[in-house]
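Shown here: the complex without one of its protein chains, the others still in place.
After this line comes chain A, so read on.
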Amino acid sequence: MRASIPTLAFLASVTLAARFMLHVPTTQLVNPSTLPSTTHATLQSSGAPLDAHITRSNSFNFYNVSAGSYLATVHCRDFAFEPLRIDVTVEETVEGSGQKKEMIRAWQTFIGNEWDNKGETRGEGGNGLVIEVKPIGQKYYYQERSGFSPLSFLKNPMILMALFSMVLIFGMPYLMENMDPETRAEFEEMQKKGALGSGGTNTAAQIQNFDLASWMAGKTESKSRGQSPAPQQSKKRG
């Protein structure tokens, strides 16, 4: 009987408080000493969440956490942290002994999944457990403005088409001139046949005779362009 009184007192103190600590380790991603002082962690279960601000030693201390299952979230301006599920239970140290102590277990959890869907364990132990919370990534708030760059300008399909046709327009006459006379005559023969055969090559001929300068000057299509093949013919006759 006498022995049971201290046990009861012990029990009373046990059921009140579990304490543990969330700690931000130094990783390649983040030096936790640079986190802003508004960084804080919340434990949500029922009612107002428990709140702990970041300490000098880059951790969040929770005292007097009663038994239950908690969603732990770290709120930080600069980094996103993984959410954790933290269960606080009161268990018998040795079964049947009547001695009880609190157990704290932590797992990864996933937003948008069942609560029982736990991920990797993040720690397990009694009072004073240190649970590591890892940042997942940096938060980038700003949208990149798509500034002007010559490369992106060239990637535009319209510009590519224009460039291709420019090459054709300016390159073709040179090609023609560099041909030896026989092939040239043959080519012209083919062209003439083609011109007779279908109207399609006529437009091709028009493209060949395309006059960039007059087009840029806004000159409307007039007779003179239609007449441009004529001199060649007259030369032949002559």
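To be clear about the criterion, contacts are C-beta pairs under 8 Å (C-beta built on N, C-alpha and C of every residue); 3 or more make two chains touch, one makes a residue touch a chain; residues count from 1.
Note that in this section contacts and distances are computed from a predicted model.
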Missing subunit (named according to UniProt) among the choices "Small ribosomal subunit protein mS29", "Acyl-CoA desaturase", "Eukaryotic translation initiation factor 3 subunit G" or "ER membrane protein complex subunit 1": "ER membrane protein complex subunit 1"
Hidden-chain contact residue, picked from the options A:54, A:106 or A:129: A:54
Chain not shown, touching residues in chain A: 36-38, 40, 42, 44-49, 51, 53-56, 61, 63-64, 68-71, 73, 75-77, 80, 83, 85, 109-116, 139-143, 145-148, 211, 213-214, 216-217, 219, 224, 227-228, 230-231, 234
